[in-house]
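Written below as structure tokens is the structure these notes are about.
Only one protein chain is missing from this complex, and each of the others stays in its spot.
Up next, chain A:
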Amino acid sequence: MAKHTVTMTINGESVTAEVDSRLLLVHFIRENLDMTGTHIGCDTSSCGACTILIDGKSVKSCTYLAVRADGANITTIEGIAADGTNHPLQQAFHDQHGLHCGFCTPGMIMRAIDLLETNPNPTEEEIRWGISGNLCRCTGYNNIVKSVQQAAKEMAKEKEATV
């Protein structure tokens, strides 16, 4: 089985590697690149713990071949804010107690980034549907919804300030 050379941009840096056809993108990110912020939960595209952004869209990286990501622009949880600073969603999850054990949090935040990009001012119902592919077994979701609401407000303010 032939190896394939792939080149992709991950968190702004170009990465070139030889990969097997069957290597899953989440394994490539975690094991080849040692970026373990992206988690593996169910491994069946149900739980969303492995959510990353491919060309700005949330994708479950357990259900994506690394070889298919050739040429893609990928963002993982490690790439959403500079070291020592928090993305508005990270800050909001902290402020609103949007996590207990934290296992779902990276995927939840990556999904919420896509959600707020598509719909910057979502209703509570739209947030709940928007994160319906991301499971959390601790919080009961209420504080996650509050976190996304806080981040939506913060991000709208930031946007206004840059215009």
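Basically, contacts are C-beta pairs under 8 Å (C-beta built on N, C-alpha and C of every residue); 3 or more make two chains touch, one makes a residue touch a chain; residues count from 1.
The rule is short, and it goes like this: contacts and distances are computed from a predicted model.
Trainee: Which of the following is the UniProt-recorded protein name of the chain this complex doesn't show: "ABC transporter cysteine exporter CydD", "Xanthine dehydrogenase family protein subunit M", "Cytochrome bd-I ubiquinol oxidase subunit 1 apoprotein" or "Benzoylsuccinyl-CoA thiolase"?
Mentor: Answer from the UniProt record of the missing subunit chain: "Xanthine dehydrogenase family protein subunit M".
Trainee: Can you say which of A:51, A:105 or A:143 touches the chain missing from this structure?
Mentor: A:51
Trainee: Pick out which of A:30, A:60, A:87 or A:146 touches the chain that's been left out of the picture.
Mentor: A:60
Trainee: In the whole complex, what residues of chain A lie against the chain that is missing from view?
Mentor: Against the left-out chain, chain A lists 1-2, 4, 20-24, 27, 43-46, 48, 51, 57-60, 63-65, 67-68, 70, 111, 114-115, 118, 129-130, 132-134.
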